[in-house]
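The complex appears here without one of its protein chains, the remainder shown in place.
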Amino acid sequence: MKKLFPIFGALTAILLVYALCMALVPGRMSIFGIPLGEGAPTEQTMGDVQRIFYYHVPSAWTAFLLFFINFGASIYYLATRKSAADIVALVCAEVGVVFCTVVLITGPIWARPVWGIWWTWDMRLTSTLVLWLIYVSYLFLRRFSAGGQTPLLAAALAVLGALCVPFVYFSIWFFRTQHPQPVMGGGGSIDPRMMHALLINWLAFSCFAFLVCWSRYRLEKLQRDVDEAHALESLLDPRGSTR
Amino acid sequence: MKNGYLFAAYAVTWIIHIAYLGTIVTRYSRLKQEIGALKKTGVRS
Partner (left out) sequence: MSAPSGITRVTLLKDLRLEWRSKDAINSMLFFSLLVVVVFSFSFDPSAEESRQIAGGLIWVAFLFAAVVALNQTWAREIRNQVLDAYRVSPAPANSLFAAKVLGNFIFVTVLEALMTPLFVVFYRLRALGPVWQLLLVAGLGTWALVVNGTFFAAMSLRTRSREIMLPLLLFPISIPALLAMVQATTAILNGEGARFWIVLLATYDLVFTTVCLLLFETVLSAE
């Protein structure tokens, strides 16, 4: 299993570079005569700045996927109390927040040149912000609660948070249709070459997210093993001195 | 100068990811040291 990590890492890196080219370079590409596909064309109204889209949207989709896995893992933990499920939940929430942060920062960087404003309360950005707030509060609970109860409390919060998500989307959707704002991400039909670049970047970032989660999982397992070793040490020798 | 924003967005994305990976790697190496120290004192782990 551990040997797969570097191989998968190398593949992901290649995929990420390929996806970057697809996102940034319009027109057909080939290496040594082998065609590699066509990069995304420049958008008409927004120009090259629109290419932020190929990082902004896949990051959002990856974050949603991770939060969904957190929901699943939390329910599984509530049902079975397996600590592996708890670690998966923690890992997915943390990495999800990282990706969500990327979305919330690339969003304004995109909005500023296009609409002249740093923030807009449009549906996508607002919902992402609320999602970010919910999962950051989850991470706070994890940090602030006492050891043994953390997994259970966190799992309960994760369930409530996940159930909240549809309400977040519905309420903000209605709020926005009452007070329309500029829409990020573009509506209407999308050029197939843009869709290709978008999907490739999503695949690349999903693989990257998997790698990060895997690393974080190993770190957490190691942390728990060390904590257990410390606990064992103090049990066996409470006075800290040798007999 | 709009392409400055494009570059900034892509750069920020990778800065955030690399920073997070950095914290994982740092904590991991620190824990490995701790495990080594624990093994030396002969604790069964």
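The chains carry the letters A and B, assigned in the order they are written, with residues numbered from 1 in each.
Everything that follows uses one rule, which is that a contact is a pair of C-beta atoms (placed from the backbone, for glycine too) under 8 Å apart; a residue touches a chain by one contact, two chains touch by 3 or more.
The structure displayed is predicted, hence computed values, not measured ones.
**Q** Touched by the hidden chain, which of the shown chains?
**A** A
**Q** Per the definition of touch given earlier, which of A:Ile14, A:Ala84, A:Leu160 or A:Leu236 contacts the omitted chain?
**A** Residue touching the chain left out of view: A:Leu160.
**Q** Could you tell which one of A:Thr42, A:Thr80, A:Ser171 or A:Ser234 touches the chain left off the display?
**A** In the complete complex, the chain left out is touched by residue A:Ser171.
**Q** Give the residue, chosen from A:Ala10, A:Leu133 or A:Ala231, that touches the chain omitted from the document.
**A** Only one listed residue reaches the unshown chain, and that is A:Leu133.
**Q** Just checking the interface: what residues of chain A touch the absent partner chain?
**A** Residues 78, 130, 133-134, 136-137, 140-141, 144-146, 148-149, 152-153, 156-157, 159-161, 163-164, 167-168, 170-172, 174-175, 178 of chain A touch the chain absent from view.
Note that in this section only the chains that are shown with their structure count from here on.
**Q** Under the touch definition given earlier, write down the residues of chain A that touch chain B in their complex.
**A** Interface residues on chain A, with respect to chain B: 20, 47-49, 51-52, 55-56, 59, 95, 98, 101-102, 105-106, 109-110, 112-113, 208, 212, 215-216, 218-219, 222-223, 225-226, 228-230, 232-233, 236.
**Q** Using the touch definition from the top, list the residues of chain B that touch chain A in their complex.
**A** Spelled out, the residues of chain B in touch with chain A are 2-3, 5-6, 8-10, 12-13, 16-17, 20-21, 24, 27-28, 31-32, 34-35, 38, 41, 43-45.
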